[in-house]
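Missing here: one protein chain of the complex. Every other protein chain is in place.
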Amino acid sequence: MAFVARRLLYLVPVLIAVSVLTFVIASLLPGDLAYVILGDQATPENVAALRHDMGLDQPIWLRYFGWLGHILQGDFGRSFRTGQTVLQAMSERVPVSFELMILAELLGLAIGVPLAIACAAKSGSAFDRFMTGSAFAMLSVPSFLSAILLIYLFAVELRWLPATGYVPFSEDPLANLRFMVLPALTLALAEWPGIMRVLRSDMIAALQEDYIALAKAKGLKPSRILFVHALKPSSLTLVTITGINIGRLIGGAVIVETIFALPGIGRLLVGAIYNRDLIILQGVVLLVAAGFVIMNFIVDMLYAVLDPRIRHGHA
Amino acid sequence: MSSGVLLSVEDVVVDLPTPRGNLRAVDHVDLAVGAGRTLGIVGESGCGKTMLSRAILQLLPRKARPSGRVMFDGQDLLRLPAEKLRRLRGRSLAVVFQDPMTSLNPVLTIGTQLIETIREHLELDLAEARQRGVDLLAAVGIPAPEQRLEQYPHQLSGGMRQRVAIAIALSCEPKLLIADEPTTALDVTIQAQILDLLAREQRRRHMAMIIITHDLGVVAGRTDEVAVMYAGRVVERAPTSALFKQMRMPYTEALLAALPKLDAAPHTPLPAISGRPPDPTRPLKGCSFAPRCRYAAGRCNTEKPSLSRAETPGHLYACFHPIETGAGAVA
Partner (left out) sequence: MATLELGLEEDVSAAPVRPARRLGALFRLAIGWMMLVFAVAILADMLPLPSPTDMDMLEKRAPFSFEHWLGTDGFGRDELARLVYGARVSLVVGLCAPVIGLTIGGALGMLAGYFRGRFETFVVGSMDVLLAFPPLVLALAVTAYLGQSIFNLTCILGVLGIPAFMRVARAATLSLARREFVIAAQALGATHARILLRELLPNVLLPLLAYFLLVVAVTIVVESALSFLGLGVPPPVPSWGSMIGEGRESLDVAPRLAFIPAIAMFLTVLSFNLVGDTMRALTDPRQGAL
């Protein structure tokens, strides 16, 4: 419990620092917001009036606290282009990104875990060397490359799957999945090499342990030794990898959503940049960073819950 | 003594390829254990005793090359198909390793690790197997065995963990139990308890047992026969009582002298064995112990002594200059 409290306490300064940094980055803009909003109609008088209306003529720290105050009341601002609030836009987009990231991680695990087990069981074999090499090569393939390759194969050449588009799951689950397959597979292709490499070396280390020798000496079946005695201790590693992957998944989602035209957070972000929709951009960056921090916290907690040594060590 | 040999190790050699050349960990070893008997294997670390036990259990490192024969219950373990070997291990051939901290799986409960062994080899349903597990834990002296089944190894003390490991080894009434330094990782105060537990269960279940240790004191009152190993070879082998009455090999004598004695005056320095065992990748031409032996002379450095008979029945030693009768009565 003390462990949880300590980690939770640490979240507060990190989140505050994240908000400061987000605000400072947003204030770096050469010229300022008033010019962007007014565009062609920017006359010195108009700009001055708008700056005053928006409070932009106040010192930066005052503006920060004003902004933070609004955020603490749940007001993240409103797009001056679409009139949508940041929270509205986010709540529409989050489910799409979540579905994409969860599908991608599941797919990545579905590819990576069996390969890792097979390689660890036959470490040093031709199969192991080939798969380890392939995983290493795949680490050098960024997701936008695999996206192009997949689109070319499955949408352009074979015409099996749509290249872009989206249907909400609630409207038509099957169509939704058809649109999701390629984006999720793209991200999964970037995920499995990491999963496989770490789990493989972890399992090879586990297989050298005394408790594996004892499991063999107990006359257990090879499958039980592999899947229960060696995989269970290594499964903690999977939680860690999944946690580490979140950051890359979010980054990957930005690219993949843009390529496949999925209406998720990533596309919202990129769209906000294209349209210079700075309020949306600021809100999205803050919420994504906060979400990322909190997800990392949850992964830490999950790790503690899963490992009996940590769980009882602090109980 | 001749009542049915259960395990016989015949001319076993274990070679390990290393970057520095071939390492002969076990060098032409012959041993036998009768059903229900106890054998102690004694030697310094690196003398090959653990590698020998791993050869018997067929748990050698993947790159190790064993040869010879390990006959157990009429079958050669070195040539047994994997599936037959699996049915034998845990069922009639069990083991207790040195460190119960590392030999029990940290993320599986005691119950899982105990019951999986029982269910693998005996035709019992889950409830029966569980009951047997509880009985076993009680038999090895673990209080509140029901609750222990749900606990993880790290929640138990070192001594309790080793009791669990013993319970696992005993779970299918094995014919032979190999205890590889079963007390080395434990507190001194616990060591005697664990050794007595092993001895008691051995007698009660009429199983054969091999105790592997670096400590002559461990085997003294608890074994029928002792084999002393040095540099991969058995250098002296004798019924326990005969050995302690009259040891012939200078190395055995040195091992015994290195033991602390209760009746010695306080602060008596322990006579450590000077020098180090020879590099196992660079075999010596003569007796491996010669460089450290105070009796070594002449052909000790040019010729390997073979294991030969002494006057006492069953006593064998490999030495050109054995300790004379009456000279080595230290114990």
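First chain written, first letter: the chains are A and B, and each begins at residue 1.
As a convention for this text, a residue touches a chain if its C-beta (ideal position, glycine included) is under 8 Å from a C-beta of that chain, and two chains touch if they have at least 3 such contacts.
From a predicted model like this one, the values you see are computed outputs, not experimental measurements.
Novice: May I ask you to name the displayed chains that the omitted chain touches in the full complex?
Specialist: Taken over the complete structure, the missing chain's partners among displayed chains are A.
Novice: Using the touch definition up top, pick the residue from A:Ala49, A:Leu145 or A:Val305 that touches the left-out chain.
Specialist: A:Leu145
Novice: In the complete assembly, which of A:Val96, A:Leu115, A:Leu269 or A:Val299 touches the absent chain?
Specialist: In the complete complex, the chain left out is touched by residue A:Leu269.
Novice: Quick one: which of A:Ile25, A:Ala48, A:Leu62 or A:Val305 touches the chain that's been left out?
Specialist: That would be A:Ile25, which touches the missing chain.
Novice: Based on the whole complex, identify which of A:Val4, A:Val167 or A:Val293 touches the chain you can't see.
Specialist: Residue touching the chain left out of view: A:Val293.
Novice: Pick out which of A:Leu50, A:Ile71, A:Leu182 or A:Leu281 touches the chain that's been left out of the picture.
Specialist: Answer from the full complex: A:Leu281 touches the omitted chain.
Novice: Mind listing the chain A residues that contact the chain we can't see here?
Specialist: 13-14, 17-18, 21-22, 25-26, 28-30, 136-137, 139-145, 148-149, 151-152, 156, 246-248, 250-252, 254-255, 258-259, 269-270, 272-273, 276, 278, 281, 285, 288-289, 292-293
Here is the rule we go by: only the chains that are shown with their structure count from here on.
Novice: Averaging over Cα atoms per chain, report the distance between chain A and chain B in Å.
Specialist: Spacing between the chain centres: roughly 54 Å.
Novice: State the interface residues of chain A toward chain B in the complex, per the touch definition above.
Specialist: Its residues touching chain B are 209-211, 213-221, 224, 228-229, 232-233, 236, 307-309, 312-313.
Novice: Within the complex, which stretch of chain B touches chain A?
Specialist: 57, 59, 86-91, 93-95, 97, 99, 102-108, 116-117, 120-121, 152, 154-155, 165, 168
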